[in-house]
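Shown here: the complex without one of its protein chains, the others still in place.
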Amino acid sequence: MSYIEKLLLRMKIQSEKAEEEDWDGEAEKDPQKLSKSLETNINAIKKEFEDCCDLVIREFSFGKEGCIKAALIFIDGLTNQPLINDNIVKPLMYDSRFFRSDETSGVSDIEELRDRLISVGDLKTDQTYHELSQACLSGDAVLLVEGFDKALDISAKGWEKRAVTEPVTEMVVRGPREGFIENLRTNTAMIRRKVKSPALKIRPVKIGDRTNTQVNIVYIEGIADPALIAEIERRLSNIDTDAILSAGNIEQYIEDSPNSPFQTVRYSEKPDTIAGKLMEGRAAILVDGTPFVLCVPMLFIENFQASEDYAVRTSYATSVRILRVCAFFISLFGPALYIALVTYHQELLPTTLLITMAASSEGLPFPAALETTIMLISFEILKEAGVRMPRPIGQAISIVGALVMGEAAVQAGLVGAPIVIVVALTAVSSFAVTFVSDAVSILKWLLVVLAATMGSYGITLGALAIVIHLASLRSFGADYLAPFAPFQQDDLKDTVIRAPLWAMRTRPRALHPQDLKRQSFEIPFDPTVAHKGGQGEKK
Amino acid sequence: MKKNASKAPAGKTKQECPGALNPVRRAVAALLCALMILSLSSCWSRRELNTLAIVLATAVDEGKESGELKVTTQIVSPGEIKSGPSSSGSSASKKAYANIDNTDKSVISALDGFTHITNRKMYFSHNRILIFSREVAQKGILEDLDAFTRNYETRMNVYLLISKDKAADILDEEIELEQMPANHIAEMLEAQHSNSETAIITLLDFDIAFLSGSTAPVAPMIEMYEIDGKKKARLEGTAVFKQGKMIGELNVAQTRGLMWATGKAERATITIDTKDGKVDLLIIHAKGSMKPVKAEDGTFRIRLKVYAEGDIESNETGKDMSSVENTEMLQEQVEEFIRAEIESTLKHAKTLSADVFGFGEAIRRDYPKDWEKIKENWDSEFSGLKTDMEIDVKIASSGEMGKPVVQGGAE
Amino acid sequence: MKLLMYLAGFAAIAAADFPKIIKQKQRRELTIYMVIFLLVLALAVFVSLDADIPSPVKMIQSFYRDFLHLSFKTS
Partner (left out) sequence: MKLEKGSISGRALIFAVFCFMQGTMLRSAFIVVVTKNDSWAMAFTGLLGSLLLTAIYAALLRRFQEKNLFEINELVFGPVVGKVFSVLYLFFFLSLAALNTHDIGDFVVGYMMQETPLAAIILLFVLICVYAVRKGIANIVRLSTVLCIIAMSAVLINTVLMLNEIQPGFIKPLFQLPLGKYVQGTITVAALPMGEVLAFTMIAPMLGKNKKAGKMMAYGLVLAAVFLGIVLLRDILVLGPMAGVFRLPSYESVRYVKLAGILTRMESLYAVVLIILYVFKVSILLYACVLGLAQLVNFKSYQPLTLICGALVFFYSLFVYKSVMEHADWGATVAPIFSLTFELVLPSAALVAVSIKKTIRLRET
């Protein structure tokens, strides 16, 4: 046994050494400190921001008889021009004249400027060039003063923002209609407005060497599981790339199983959905520059939950949920079942239906499997064309396509009428479950191949493989098929059926929330009890 | 193979890349898919809809030479059926079915023989009725039935029929309402509950009755009759089998007697000729049960209990039959009528010495030990068997009218 | 043809499992895995050539029935 240990030891040492060499890593420049003289600072910044015509360096002097020289550096377009003029330049150039007479030449320290002169809310001090350039790039104005090696970083962000409009992906009939926009602060503000409590924590993270995208982790202290937050931070810090342009990029870096067609990170465009999920113990990841917000951990059942379900009556919400689940099964198993029924298990069909289908399939050139494949591909192309084309033309395409595909093909006797109905039903039902429709459009093909070769036996095993794959998925430590796979009885209230809100006493156990109890109010007031003065007795 | 795990600065923990883009894994997946697609080529047991001959009825007749069997199958021709039932009943439009027959030594070889004459494969899952001609039934149909029970396509709830003359003609009957004789006969058979004068027997019932050794299996009979130039089929009587061979027949009344005794009767219309004229009664609910009773001296008596409930359907006597005394009188008459029917069936069964009622089976169930003793000479035992019948009829209502409409009845 | 399919299958199995074991650099486990792999491959070749291998279950049946006379009678 000892020989094995020696072998292992040698191997471990080799692998560590290898790791050392091949990691060249751009050694971070030792953070160069600012120099006291204003000139050198300005020259250094000019050199660093060469060919950046949008960089503005405004030199001026202030203090009694303009004895103190200073320079204000900011990027035009990122900053709020009126704020800079009124709150920074104006007080410095004019008000500083009224310094108390006993001040001798200049200002004792830059802190004093901050305390007395500059009337802007958010101020920070920078020591190094790196911090300074970062501040400029993220929309702050930086004040350099002669004779001081510290710079004053004044937040003056103010760029063009899109107005808060109705989200495009998640249409809602009843319920709030505001959607996130590209600006990170506005998004966090929207969530703040929904959850007005100091427990709503927002942790900043900076990702991407080149793009330095700002990412915020939003969670509710006391509800979200600290281990989950630590895990998110660990995964975000592991991202070592130079460009993060949208939430989608981040999603692929931090998700549990990249190979799986199923999403394990939920994205949403509506603050009320995100607020609802935060209350259940999840954490949201906001990325600067994308109107989508990621929400982890995600369970499979969330594909069938829409934000509107909680705004409508219980019975209707439950029926819509069940409808979505059926739509999912139709879009996944529709074509495969058609092939299996028509080619392998004709005895399942009632006699009259079998005869009419046999009648319609008289003299058709293609076998059922090939026929289904052709129709599925054509509908897939149709759907893609409808989405990509600009709106007016998109509508036209889908109508023309449907007519041509459906009617003409049947009249010409290329395909049977039943197959057009089946494929159309499949396409429509895949629209009903938008979140999972990309996974469905892939797995549908697996089931079609299995159905063509082995009929219902193939489909059964294909479906079982999918279920096993789903059961093995984890999303940030939560089992993907949570209320069903590890069977948690009282989590079932919000899955296929949506129990009335007053019955939702606990948060989903799968997310390991810290505080399980959500509300104690159980049965609403009993309307039949006569109104005796005070409120109906509260159980 | 360059390790393509994402290079992580020393400070951060090394996140083991889950082998997403690992080329080896992709190679494995490709190989497995190839394996699967390869299997796609061979078509195995795929059957396209338009290569199927959907069989809805099968008939077995005697072939020309002795020992040969002619199997006729009624196949749907889907093309014509789309045009709907021909309204004017003119036989000009092409028939929605085709009767194909083949003659061979046994049923199975005949069925396989079809591959020589039709391009389509015979598909028996939707077969609804199975008709044997009387000659074939008399020679014994068990070997032929075995072919249908063993094949995994044919179902066990197929109806069994014995045709008085040639079975193939049954399938050619001209009918107006339906398009397919097979559907017509099958649905007619299912509707027999309303007159309970036919025994509705499926393949499974027949096999069960045959397995029990003592009971004589029965099967409904069907015959062709001619009215104004059209040949039609009619359900008439029941065939009685022993050791798989048909030994006799029961007429309609005797079949109803059998139904009363075995509790299978549901609805029945009974006409009573009272001294003043005819009264028709409609029996709506009927229950029958048989129970063997062991007398002290070891012999068995079968206690038959029949309970029937019905209404007065028509009253030609001009008398008020809804009066209490008259209804009492009617009830006795109906009880007498049912007793007579059961008696006639019993007498006929005893002459054929075929226990169609299943008395032997009842005795075996309740007294297994005694049954062993009397099993061998059950035929003689059955002919000496005494039965006492308790028939209880209740006439619930006399329809919408009480007294009948009689000329001058208002005074 | 069947032999070809089975060999392709075994190539797939090898492709799926060998890299993982090599990566672990476990000499002993590698040898054991190779032995098992070759045994099963031999069995596969026998089966695909339709050589009638005496199935162990039938041997057991004859062992229990004839040697130990321990078996139920089928009615």
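In order of appearance the chains are A, B and C, and numbering begins at 1 in each one.
By definition in this document, a contact is a pair of C-beta atoms (placed from the backbone, for glycine too) under 8 Å apart; a residue touches a chain by one contact, two chains touch by 3 or more.
As the structure is a computational prediction, the values presented were derived from the model and not from experiment.
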Revision key, fill the gap. Shown chains in contact with the undisplayed one are A, B, C
Review point. In the complete assembly, which of B:Ser125, B:Gln331 or B:Thr345 touches the absent chain?
Key: B:Ser125
Review point. Per the definition of touch given earlier, which of A:Tyr253, A:Phe329, A:Phe366 or A:Tyr457 contacts the omitted chain?
Key: A:Tyr457
Practice item. Against the chain that's been left off, what residues of chain C make contact? List them. Key: 2, 9-10, 13, 16-17, 20-21, 24, 26, 29, 32-33, 36-37, 40, 43-44, 47, 52-53, 55-58, 60-61, 64-65, 70-75
Point to revise | Absent chain, residues of chain A that touch it | key: 344-345, 347-348, 350-351, 450, 453-458, 460-461, 464-465, 467-469, 471-472, 479, 481, 484-487
Review point. Going by the touch rule given at the top, which residues of chain B touch the chain that is not shown?
Key: 32, 35, 39, 44-45, 125, 152, 155-157, 204, 207-208, 211-212, 361-362, 364-366, 368
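Assume only the chains that are shown with their structure count from here on.
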Revision key, fill the gap. Distance in whole angstrom between the CA centres of chain A and chain B is 64
Revision key, fill the gap. So chain C residues touching two or more other chains come to none
Study note, to complete from the structure: Given the complex, residues on chain B that touch chain A span 6-10, 12-15, 18, 20, 36-37, 39-40, 44-50, 52, 54, 56, 76, 78-79, 81-82, 123, 125-126, 128, 153, 155
Practice item. Can you check the complex and tell me which residues of chain A touch chain B? Key: 19-20, 22-23, 25, 234-235, 237-238, 240, 257-259, 342-344, 346-347, 351, 354-359, 361-364, 367-368, 449, 452-455
